[in-house]
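Just dropping this structure here.
For chain A:
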Amino acid sequence: MLEIGLNHYLVLAAIIFCAGVFSMVSKRNAIGVLIGVELVLNAVNINFVAFGKYSGGNTSIDAQVIALFVIVLAAAEAAVAVAICTNYYRNLNTIDIDRGDAVSG
Partner candidate 1 sequence: MSWYEQFLVAGTVVPLIGFAFLVFFGHRLGKPLSGWFTVLVMGTSCVLATCVLFSWHGLSPADRAELTAAAVSNQFYWADMGSVPIKIGVKLDSLTVIMFFMVTFIATWIFVFSVGYMAGHSDEIDGQSKYHRFFTYLCMFAFSMLGLVISSNLLFLFIFWELVGLCSYLLIGFYFDKKFASNAAMKAFITNRVGDFGFLFGLMMVFFFLGTLDLDQAAANFRQQYASSTGLFAIGYSIDLFGWQVSGMTLATLMGVGLFCGAMGKSAQFPLHVWLPDAMAGPTPVSALIHAATMVAAGVYLVARIFRLLTPDAQMVVAVIGCITLTMTALIAIVQTDIKKVLAYSTLSQLGYMIFGLGVGAWTAALFHLMTHAFFKAMMFLGSGQVIEGCHHEQEITKMGGLHKKMPVTCWTFFIGVLAIAGTGIPWTGPGIGGFYSKDEILAAALMRTDHWPPEAEHHAKAAPSDEELESGLSYRLASDSPEHGATDTSAGHDSQPKSEQAHGPSELDHAAAHHVDQAALVARATDSEHPTSPLPKWLFWFPIAIAYVTPFYMMRLWWLTFMGKPRDQHVYDHAHESKLMYVPLVALAVGTFFCSYWVFRPLLADAASAATDATMVVAIDGHAHDADHAVGLMLHHDVHRDLVPIVGFAFLIGFGVAWAIYRNGLELATRISSMPGIAFMHRALRERLYIDQVYDFVLVMGCRGFSRLCSVFDAWVVDMVALLCAALVRRIAAFSGWVLDARGVDGVVNGVASLTKYAGNAVRQPQTGRVRNYVLFAAGSAAVVLLLILAGSGAWSAVVGWIGL
Partner candidate 2 sequence: MESSLLSWIVFLPSIGAVAIMLLPKALTRVIAVGTTLTTLVVSLLLFRTFLAGGDPAQAESVFGSGYGFLHYVQRIPWITGEGFTIEYFLGVDGLSFPLLILTTLVMFLSCVASWNFSHWKVNKGRKAYFVLFLLLETGMLGVFVALDFFLFYIFWEIMLLPMYFLIGVWGGVRREYAAIKFFLFTLAGSVLMLVALLGMYFYSADAVHQAMASGGVEGIASGYRPDVMITGGTFDLIELATNQAIQDHFGAASTMLMGFRFAPFAFILLFIGFAIKLPAVPFHTWLPDAHVEAPTPISMILAGVLLKMGGYGFLRICYPIFPGGGHDWAFVIAVIGVISILYGALCAMAQTDFKKLVAYSSVSHMGFVLLGISVMNKTGFQGAMFQMIAHGISSPMCFFLVGVIYDRAHHRRINDFGGLWLSMPKYGSWATLGFFASLGLPGLCGFIGEIYVLLGCFEGRSQFGWAVPMAVLAATGVVLTAGYVLWLIQRVYLGKLREEYAGFPDAGIREVFILAPFGVLAIVLGILPKHTLFNFMNGTLDLMVDHIVSMNRHFDLMNQSYAMLGG
């Protein structure tokens, strides 16, 4: 049987990271972009937790703590970002981020 090890988690995290980045770049919907951000943050969390588990002999709970912090950060960020999205929608009647190109150059 294949033993699930650190590398698997890391690869998973990398894949999620890439998916997140891809979604950030490709989505025109602001919410979609935010979801991409969440994906990346979750990739980070997977990394941290995996490192916390697999780092040999380390009894520190830094990794878990950090993961918790990241979750909080993600929540805060989402809160602010969604608020801004709402404001955006109120002003532009859309959440298509490509429509917001008035300020440029």
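Selection criteria: all candidates are chains of the complex that A comes from, given by their letters.
Please note the rule applied: a residue touches a chain if its C-beta (ideal position, glycine included) is under 8 Å from a C-beta of that chain, and two chains touch if they have at least 3 such contacts; residues count from 1.
Just so we're clear, the structure is a prediction, and the values are computed from it rather than from any experiment.
Evaluated over the candidates 1 or 2, chain A touches in this complex the candidate numbered 1.
Chain A makes touch with candidate 1 in their complex at residues 21, 24-28, 33, 97-98, 100-105.
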